[in-house]
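With one protein chain removed, the remaining protein chains of the complex are shown where they sit.
Then we have subunit A:
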Amino acid sequence: MLHWLTLMADSLPSLLWAALVFTVPLTLASFALGLVVGLAAAVVRLFGPAPLAAIVRFYVWIIRGTPLLVQLFLIFYGLPSAGIVLDAFPAALIGFTLNVGAYTSEIIRAVIGSVPKGQWEAAYSIGMSWSQAMRRTILPQAARVAVPPLSNSFISLVKDTSLAAAITVPELFQAAQRIVATSYEPLILYVEAALIYLALSSVLSALQVRLEKRLNQYGGFLEAKS
């Protein structure tokens, strides 16, 4: 028992370091970039010309229909055969960004569509352009509805970054694997890694609650009431 605790304490710094230097930046960067991709893809699907919308549909179909691990392998191990050689971290960043982009585009498309059409008309009626209406009227209302499903994607992403271990990114899970290789204590090390992932997702869940509270202050969509 004491031996286990010592092992945990000894390995904690390297695991935390791996989380801090790889897991967290990879998560934040690919989620931020993925949201940009997702918003663009959603807008194209909702408002863009048919050929562009078809390309976006194809992108979402491919990403959602194939395993994330296979996508990462294709980018890191497959692309070099086509003359594109990427380091492990950028390869993972691209893979996760494309993945987040595809899933969040569906969420964003749905929440933009959930804002009543009358809100567009009200915005136009006071002279707003399409982009002003989008930015000032539609997106702020859509954002509120989007927080719970987007938080789901975000929390999934934190855990999914462990797949980057398979393409040699020395992130949290790979750091644990390395220590297991020398200590032969898989149970302890993997429990420890799991606890760190749990802590990270708990922080995100707490942030989600605070964000929802802030966005809920105005009480939601207006229904016609007399």
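By our rule, a contact is a pair of C-beta atoms (placed from the backbone, for glycine too) under 8 Å apart; a residue touches a chain by one contact, two chains touch by 3 or more; residues count from 1.
Quick note on the criterion: contacts and distances are computed from a predicted model.
Trainee: Given the choices "Diguanylate cyclase", "FAD-dependent oxidoreductase", "Cysteine desulfurase" or "ATP-binding cassette domain-containing protein", state the protein name listed in UniProt for the chain not shown.
Mentor: Hidden chain, UniProt protein name: "ATP-binding cassette domain-containing protein".
Trainee: With respect to the chain omitted from the figure, which of A:5, A:20, A:62 or A:122 is a touching residue?
Mentor: A:122
Trainee: In the whole complex, not just what's shown, which of A:132, A:183 or A:205 touches the removed chain?
Mentor: A:132
Trainee: In the full complex, which bits of subunit A touch the chain not displayed? Write them out.
Mentor: 116, 118-119, 121-129, 132, 136-137, 140-141, 144, 217-222, 224-226
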